[in-house]
Each structure stands twice: as C-alpha cells, then as structure tokens.
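Complex shown without one protein chain; remaining protein chains in place.
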C-alpha cells in the first residue's frame, strides 16, 4: 500500500566531488515534501552502514546546502566486498543494519565503485538506488555524472591562466588533469581551453607526433603551446608493457606523474623550454557549478520518484538532456571510456589540436 | 568538383553573446586547415553585407579569440526583409554582394531573427548555413544554443550573492533575468540558485499563490526568500489583456520592469520587505563559459563540414549532446518556449519551488 | 583585575556586506581563545538589543563562517536615537539590556550610521567598540572598510562583461555602482575596469565635456565607450539646486536612477546609441574577497585586543596597511568623500579617463 510511510538510508561514497550536497538535497526535499518519507543519513559512505553510524535527517539538515561543496554526510573509500586484514564480514554487517533500521531502500551516491557495490548489494536482496557522481564522467549508462562539469570548468580556468605564461615566456606548458582510465576531463577542458595537444589514456601517444606538431606551430610564429594531459596518459611504448613493468620504469625515473614525464619527453624531442603543472585535488573541491547543481538536483528528485514507485535496483542517469533510470547492472564493474569515434575527438582535430598520434 | 576552393562569408547578427568568437574560430579553423577555403568576414551583421563591408580573414585573425567575449566581426540588429524609411532594397543589395564576392555560402551566427533571415535568403536562392546563438535558449530545433550556459552561470552567481542579503535582512529579493517570451534562463538559473519562486512568461502568475508560498516559508522560520522572474513575466490578469492595453497600464504605473512590478505586488500581498534587482546587460557579456566554448566550437566545426559537403540551407543544432543539422525552416519564425510538461518544471516543484500558480 | 572574565555583546547593523562573518569570527575567536571572554550575540542590529534578542555564542557558532556571505547575527537599519511613531524610548531599552546582560562592552559592526550610534551610546556611558564595514568606503578615520574590496571586484567584473558588448555593438554602456555621497566605488572599479568616463558625486558633471570626450574617442576609431557612474552622481546644473527641487525634477522625468539619466543625456548630446545598467544589490552580497577576509580578520582580532585592554570608545581602523584604533568621535556624523586632490583622480586622467569636467 502506498499509504505506508517509507524509510530510506542515504550515503555518499568514494572521492569528494562538487554537487553531492545538491543531490542529497534533491533526494531529501522531494522525498520529504512530496512523499513524506523518513530519511536516515549514513555517515562516511558504506563505513557508516557497517558501523551503524546513522541519524535521522530533517528539513533543517538539508536546507541551504545546495551551493555547498563537500558532503554533509562525510565519505570514505570503504569497499565492503573486499575483505580486510581483520576478516570483518562487512556485507553481513551492512545487511544487518539495513534490516535493523527497517530500510525500504538504500540510496548511494558515488562513482563506479559505489554503484558496483550497490549492484552487488542489490543481488544480496537489498533495495538499492544509485546516483552517478564523479569528476571523471566515466560511469557507464549515463551521459553525464555530476562533478564533471565543475571539474571541467576548474581545469579550463587553469588552462586559461597558463596560456598567458606560455605566451609571455615562449614556453610549452604541460598541464595534468585527473583521469586514470578515461580522458573526458582532459579532452573537454583541453578543447575549451584551446589546448594545442591533448593526451588521453584511450589514445597512447607518440612523442614524435607531438614534437612534430609543436615544431610546426613554432614555424608559424607560435613559439608557445599548451599540452593538456590526463593523469593516466601513456606512451605507445608504455601501452605495450605490462602494468607492473610500467610502474617499475616510472618509479626508476622518479617520474610518477604524467605531466612531468611528458614535459621531459617534449624538451628532449624539441629542445623547447617546457614546464609541468599538476592540478591535483583542487579539481574536485568547492562550490558546484550551476550545471552540476542542476544535474544533481534532477538526479536527486528523480531518485525520490523511483523510491516512491518502488522501482529499485536502478541508477538514475542522463540520456541526452533527459533523466531516466538504468539497471544497476549497467554501470557495475565498468568504466566508460572515450570511444575512438567520439565527435569531440574530431572537433579537437578540426580546430588544429594534436591528439598525440 | 571538390578540388575547387570554396569561398564563404561569415557574419554575426543580433545581440552580443558569449561564444560568438569561439564559434567564428571553430568555423574558420576547420574551413581553413581542413578544407583550405577562402573566408570573407562581414562587418556588423547583415548591415555589412548590404554595404559591402567585407574583408578577407586569415589565420592570425581568428587565432587566440576562443576565450574572448563579443565578436571580432561586430554585430547589428539590421533586419534586411524589413523596409526602412528610405525604402532601401536591402535584400537586393545583399544578393548583389553575395554574387559580387562570389560566395559559395553565407554563414550566419545569430538567434531567431538571424536564422529566420537566413531561411528567407535561402529561399531567395542563396546558400546559407546558420549557427544558433542566444542567451535565451529559445531557438527551435536545437536543445541548446551557445550563450545560454554563460548567461545561466552569471545569473546563478548573482542569485548566490542575493541569498546572503535576503537572509541577513529577512527580505524577499526579486531578481529579473532576460527572457521576453521564453523562461529557460529564469527557470534554469532559478533552480541552480535555489530560488523559492520562479516566474516565467509561459506560466502567468497568480500573486496570491506566491504570497501564500512566501507566508508558508515564513511560518517554518524562513523569513527570507528569493524570487527569480523572467523579464517577460506576466500575471494571470495581464495574460488576459491585449498587449497594447498591458503596455499602457505598465507605463501608467511607471513600472516597465517585471522585477519591480512583482516586488510591489509581493509587498502589498504579504507585507514583507521586498527588493528588486534587474540584472541587465551583464548577463550577455564577457568571457564565455567552458561549456559555451565547447558548444560553439562543436557548432563551428560542424558548420565547416556542411560547407565542405555543400549541405546548405541548414542550421547546426544539438540533439541530446550530439551535433546534427536541421533545415533552416525549422527555426524560422518560431520561438522555442518551455513546454508545460518539461522535466525541469517538475524538478523545481519537487525541491519546493513555487512556479507562481 | 585582568583575571575577571569579561562579557561583551556583538551586533551587526546597517546594510549587509561581505566580510561581516569574517569579522565576527575574528573578534570571537581571539576573544574566546586568547582571553576566554563570554560572548553574547545580538540579533538584527540595535533592534535586538532593544528587544533583548540575545544569545550566547560558542566556538561552534563562529567556526566555518570566514567565507560565508551575510551575517550570522542578522542585521537591521534600526536607528535607536531616532524616535519612531510609537514614541518608544529605544536608547533607554538599549541601556537597560546592556546592564541586564552585564556587558563590559558592546561591539558594533557597521557603517557611518552604526558607528555614529556607537559614539552616541558611548557618550551615554556605555563601553563601545566599532568596526568599520561598508562597500562605500566612506567612513572617516580609516583608509579602508571591509566590504569595499569585494564590491569593487564585483563592479570591475561587471564592467569587464559590458566591455565586450560595447565593442561588439559600437555602443556607449553606462553602468551605475553604489555610492550616494562618496564615489570611491565608482572611481576604483572605473579605473580597474578601464572606464572611459567616471562620474562621482564629489565632481558634478558637465554633459558637454563628456560628449566631447566620447566624440574624440570616436574620431580615433573607438566607437564604443564605458561610462561608470555612482548612484549619487549629479550634473553641474543639479548641483546648484536644492535637494527637494532636484528630486521633483527627477521624479517628473521618471528617471530616479543616475545611469538612465546620464545615458539619456549622452544620447541627446552625441547621438550615439547608449544603454544603461544598474548593478544594484549584487554589489553587496556573497562570498567576501580574500582581501576583505584579511581586513575583517585583522579588524576583528584588533578589536579583541582593545576589549582585553579595556580601551573602549574606539573604532578599529586601517592607516596605510597598518591596523590602529581611532576615537569613535572621528567617524561620528561624517562621510569620507574622495578629496579633490586624491591621487586616483590624477591616475584616472593620466590613462585618458574623463571625470566629467
């Protein structure tokens, strides 16, 4: 019967990212105002559900948080399906607390790992709803995840700043964005910032091609260049190696960071003065962009509707600009890479950007 | 034969808006680098084509303009199909210059009016390609037009600023965004900024409903509120009037601006201290957002591809996040309003925002 | 004896302005951590002290507020020395509550009015300390007040945005900043934004001189211009009138706002297309700039030191970049205008800006 008041738990897991609070507010306001549900906030991701660190959330808790960075619930990288040293049965603890708190559903906000865990818990019989958040935009099944737009804007601002330095000093500036496996962030901010070279993990780079491009630019009087590189970038040579071997070599060279490796190779290849910048954590903190607030609010209210309808085992997602729901099996265990025929790759090349090949 | 070098003219018309230079760069770089076309820049919109104010554009002209506000070509509100006082035959002049300069195509960047003129010129036998730009997002046939995202971000920033004032002073702050007929800008920035009331032209408002909502908020301890109103907002009463009558009444009251009208009505209805802010021209100027640079670059390079293929009579457009082309007849003479069942209206209400009804 | 724990009340009065929370935090952290004082927060300016709307402040109340806009204490424009309709003896009520709450001192954060009231209360025998906040920078005795820098940055950003519009449309853009009597905000943001004309209340303007300047610019190919005008700007003609007469004329013309008056006069004088923008409340809201956070923090901790030393009847102030204290009689009843020989006026003219004369 629909007249019975539902109770759900909500948690945020994985890396911090702009829009988490906006999404929490979206879920909770809609669930509270529209459907009069009971809301339990779970602290620090799955860790809080293991430990029973749970409290009731009331309107004053999720009011005024739309614009705030971070997450009022706290987060952690706890992966309950991985056994730890002390052999704790974390899945069992989660299930016990799920039933103890009489949850009708558990709403999880997070990236690939979080939604994969959500999928596995739903296979254990729990009702789960997922919301996709990640600055990497690498969640399968949704066109966008919140956090990506804020990060992309921050990276673009940084590239804008480096442009003036590159130009004044006649230098090559290499800037590293986040993105271990997927290059969305480097690709999008690279085009928005007018990068001359963009290197993403999906396309192993050839330093000769890059050097050639930079030297061509110099011939037309442009003795400065911007190179945007994802942290997971690897050269064609490295792409042929085993991961272990790659790690060993990088550690030997004392160059764990992609920006420094690429900068060194460019200097060697071209003789041009080159500098590296690693953007780091600033990419994922602070006030969410207007676009991320919109997306997070959309996802949140859509999740509340699914909750009300009892349509569990789903992740809310964006298809085009529309909001829909996909089965949690869709993102589970996957990473959404930039496909080789993505129109943004063509756009980048059309405005003269070298993709390292 | 594809081996013949093509020549095209490019102009920007209508109101200034962020992303114009990014789009010009997108068209020109792709047309020049990929297809080796000749490019003629036309000054100040259709006016320049009437007067023959035309110059060759070279790579140095469209280099380094990605991030710059405004348009390097200048713009005007010239509407060639409207006869002016001196009875000038502007369409004839445009056609003469089109042939004189041996254009294979004319690329026009603008809003509804500009693309409508483009459509009419294509019916006159000219090859035309349109690119949709407007901060209002009201061009039929495309999900987004560039300029909208920048404007939306600026409005959201302004709402953020007004929030602290509303709260500190226990006031109702009314903020007016652009949007004569379509409420996209008010709706999106209103949700992103956490507006408590959003009034758009598509939904005539009832001041009693608004007053009721604000008084309900006050009862729950929130003695401040943010009201976001599109400049074309009108009350249910006004919606029943003829436009002329409406204008007369507004002018009598000395209140041509929606924000001031609504603020006055709210004070009268609720007795709450209310203040009005009209954002004005700042919404449409300055550095384009990263998203607008991406969209404008996408549109520009897509237009160059259409040019190369000789696929004229089209406007480039966004469908979902994909880029496609629609016939110029699609946007011609139309205004894309917010449909009554748009998911953003539901999202707004789900987080507790009153839509004035 | 210094070992006795002091108790002080703190209030924020007058218009909202960025940095209030930073200053509250500065006073309270230093007073609590260094001197172990008791802190009473008074709601909504002097109104709260009249009504006895007072609560204890603890570290969790003033933690995490450094970057937040507005004031956690609320504010009002209550002027206790002005008798209201109901003949309430507000000064008496303030004194009664001062003694009832056993305050050793009352710390007031505000502008000219607030510090003047503070001075009058100190003449009534209360211990008062003032902190200067205003976006107008018009408080006598201090080089800067917090709020000014944030407002100046916001105005400069807006001018930057209008620049691209002016240029693309070959227009004159008139932008109105706050400043009824003092032109600091218009002058500083006008220079920072590269304004071509700057009109401040201290220098009545001559429309012929402005028209002449704009036409000269047009002759050198610059058919666009930016005019920055303080809201209190008045023409040489108006400067000769009585205030009442001036008000009557402006109201007859339906042009209460300086930007619209000046824009109309420029169009009439030069025939150039001119547009007006009134920035309004956004100038005073939102997150404080880094500079305002520094100044507010400096002022706050300096006030705590004065509290500890029992050096009452003072306003903290900035002299050069140093922090000092001036007697409350210094700002009382005064407005700090831009002196005619201020070096910024000369700087403006040196880079070609017309000051309207």
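In this document, chain identifiers A, B and C correspond to the written order of the chains, with residue numbering beginning at 1 in each.
Basically, contacts are C-beta pairs under 8 Å (C-beta built on N, C-alpha and C of every residue); 3 or more make two chains touch, one makes a residue touch a chain.
The structure presented is a predicted model; accordingly, all values stated were derived computationally and were not measured.
Undergrad: For the chain omitted from this view, which of the shown chains does it touch?
TA: Counted over the whole complex, the chain not pictured touches A, C.
Undergrad: Sort through C:153, C:168 or C:235 and give me the one touching the missing partner chain.
TA: Looking across C:153, C:168 or C:235, the contact with the absent chain belongs to C:153.
Undergrad: Among A:38, A:277 or A:319, exactly one should touch the missing chain; which is it?
TA: A:277
Undergrad: Which candidate, C:25, C:47, C:171 or C:213, sits in contact with the chain we can't see?
TA: For the chain that is not drawn, the touching residue is C:25.
Undergrad: Who touches the missing chain here, A:9, A:26 or A:74?
TA: Reading the full complex, the residue touching the unseen chain is A:74.
Undergrad: Pick out the residues on chain C that sit against the missing chain.
TA: For chain C, the residues touching the absent chain are 25-26, 29-30, 33-34, 59, 63, 66-67, 143, 149, 152-153, 156-157, 160, 163, 188-189, 191-194, 220, 222, 289-291, 293-294, 297-298, 300-301, 304-305, 319-323, 343-344, 346-347, 350-352.
Undergrad: Write the list of chain A residues that the hidden chain touches.
TA: 12, 16, 18, 20, 44, 68-71, 74-76, 154, 157-158, 160-165, 167-170, 173, 254, 275-282, 284-287
Operating definition for what follows: only the chains that are shown with their structure count from here on.
Undergrad: When the C-alpha atoms of chain A and chain B are each averaged to a single point, how far apart are the two points in Å?
TA: Whole-Å distance between the two chain centres: 31.
Undergrad: Rounded to a whole Å, what is the gap between the Cα centroids of chain B and chain C?
TA: The answer is 35 Å.
Undergrad: Report the inter-centroid distance (CA atoms only) between chain A and chain C in whole Å.
TA: 42
Undergrad: Name the residues of chain A that each touch 2 or more other chains.
TA: As it turns out, chain A has no residue touching two or more other chains.
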